[in-house]
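Got a structure here, written out as structure tokens. Questions coming.
Note that one protein chain of the assembly has been removed; the remaining protein chains are unaltered in position.
Let's look at chain A:
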């Protein structure tokens, strides 16, 4: 089956910096692809290419098998690509329903249809088994994990086929990280393609099907998450088996 989204030979430079060079990436429906790499490897640049925020200088994008160009966020959205950025950009003063529908309010005779929006919000959160005390409390009073799930849910209202998540668990505790990873698995179960940026190898191993490694703006291998060890992934990220991370591990293993 053709991947729902495939990028090939993507290059992008910012002045003197070659942020991406000949990078390829694909994601299938019902698949979680982790995009990993060291700081400055080009992960965010890649996300921006897909989200239409920063179109590539070179390269091809295929959507469900046909070539497309994505020049703006709205073009990405209308294809079916939803993006959840690292800073969630929720309005703390609005309630969950208000945030979910911000900018896409349902109206009835020109007036906000709170009942319809609340009903659909509850249905959406229910299908994702998201636990939130009430859809009518300001998001300011939600925990970090709950806020993340609200932000992800918001991106799902447009019924996308691919969801981009930029470090969704970066600021979260153990319990809340588990909630978000559960949600990622449910997105996969609903046959969405998910591209997940993460620095946390445990999270990556836990939910990803495949791991695409970027290093210095180039592909450095795509791994099957089940059969690859963390060490191998870290080696691909850092570019050598002899690196600070593996040296530390060897020291501590030798010490015990």
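Here is the rule we go by: a contact is a pair of C-beta atoms (placed from the backbone, for glycine too) under 8 Å apart; a residue touches a chain by one contact, two chains touch by 3 or more; residues count from 1.
Everything that follows uses one rule, which is that contacts and distances are computed from a predicted model.
The protein name that UniProt records for the chain not on display, among "Sarcosine oxidase subunit delta family protein", "Ferredoxin", "ABC transporter" or "Xylose transport system permease protein XylH", is "Xylose transport system permease protein XylH".
Residue A:143 is the one among A:18, A:143 or A:218 that touches the chain not shown.
In the complete assembly, the contact with the undisplayed chain comes from A:134, out of A:134, A:190 or A:229. Take chain A: the residues that touch the chain left off the picture are 87, 89-95, 98-99, 102-105, 107, 110-112, 115-116, 118-119, 122, 125-126, 129-134, 136-138, 140-144.
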